[in-house]
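Mind looking over this structure? Questions follow.
One chain of protein is taken out of this complex; the other chains stay put.
== chain A ==
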Amino acid sequence: MKRVSQATWDFLIVPRRCICGNPLALGDLLPSAFSSTARPSSSSSTIRSLVRPSQKPKARLLHTSTPLSVIPKAQPTQSAKLAALHGRLELPNKYPLTTLGRALIDPTAEPQHHLNNNSLSTVGNVLLGYYASEYLMVTYPRLPYAILKAAMEGYIGHKALAAVGTGWGVEAAFAPGTTVDPGLLQFNRLAPGTPWVPPYAGGLGFNPPMRQRKMMPPFEHNPSLEKQMAAEPEAMRRAWAAAARGKQDAIPLEGAMANFVRATVGGVYLHAGGLLATKEFVSAHILSRKLDVDKLFQFEQPTRELSRLCVREGFQQPIARLEKETGRYSRHPVFIVGVYSGEEKLGEGQGGSLPEAKIKAAISALKGWYLYSPVTGVDLPSKTDAEPDAPFSPSFIDVGDVVS
């Protein structure tokens, strides 16, 4: 596998935290920071350990005074592309170019976790999930779980984030390597036709995807499931296994771009002012995009669901009434049907046949219920992140989906 540039790993200047989260002391860094020039022997051992990651490197005790492998500083700061990207996103000066450069290195290009964007993108994914879910839950408190998940996917799924990254003008390197500009996205490309399972499917706050959501004992003989398993291609099975382990050695452009955007958000949190700055960044770049939540619904039995909803809420049973019609016996009849609960009109639909119009009326009534949005005076829970004593008016909490 091709790797990112190691020629510049000598410039060991920027400190980082060790795996356990303890910040590194300056005294620990200094010997290693100058080791590349002052002590060629220790420097060469560092490079060797970087070049061959399969061998267990001896000097991996990150919070001791042994040579450290840290983020390269020299080359990213010389890249015009990277500086332009920094300027385009209007990131503050506190946000180092080295972090932005590291966000552009996918784990498939550089497996060592402290040189790639894996940890940054994990932080970013958590924050994106937090802000997207609170925004959706407060804006549409009655949204069914399936629609909420679809909307989360629409805002912070890998396709949406890849579109964000492309819109930032990030270009990808043809292949990771030693001569690649640090302002290019580096990742190992997935061969065409190879199945790939996106990590973080469903965004944060949701369970990881499960392949089989069947209610059945796992070890019982089940011919239909066995047939299904046998029909599944071997490559797909391997992709699922790799995704479950969190180790994929190649990734499509979309996935790498999404990881970069997540890592940038993580970097904003770490460097540019914590939760407040992250909230602003996420709402400016990701939640300001347009997503029609009302187009995400697919009902199976809307009339039945509306009837169950009326029973649950104690409304009178819904009745569909024909309001207007034209050309009943012609080639293009039009029926307007309204669905009523007592005197209250819940919804209206138009269709070429009576059942179609009735179903559309039920769908419109259900969407009217599910897409309820408080007009004003409701705060996002993250309002209290910055100032814990701020006055807070909580959102309405719905009892949940209609189950029929």
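In this text, contacts are C-beta pairs under 8 Å (C-beta built on N, C-alpha and C of every residue); 3 or more make two chains touch, one makes a residue touch a chain; residues count from 1.
The working rule: contacts and distances are computed from a predicted model.
Chain not shown in the complex: UniProt lists it as "Large ribosomal subunit protein mL43", one of "Succinate dehydrogenase [ubiquinone] cytochrome b small subunit", "Large ribosomal subunit protein mL43", "TIP41-like protein" or "Glutamyl-tRNA(Gln) amidotransferase subunit A, mitochondrial". Check A:L296, A:L354 or A:L380 against the missing chain and you find that the one touching it is A:L296.
Listed by residue number, the positions of chain A touching the unshown chain are 80-81, 83-84, 86-90, 144, 146-151, 153-155, 157, 159-160, 163-164, 166-169, 183, 283-292, 295-301, 305, 323-324, 326, 334, 336, 350, 366, 370, 401-404.
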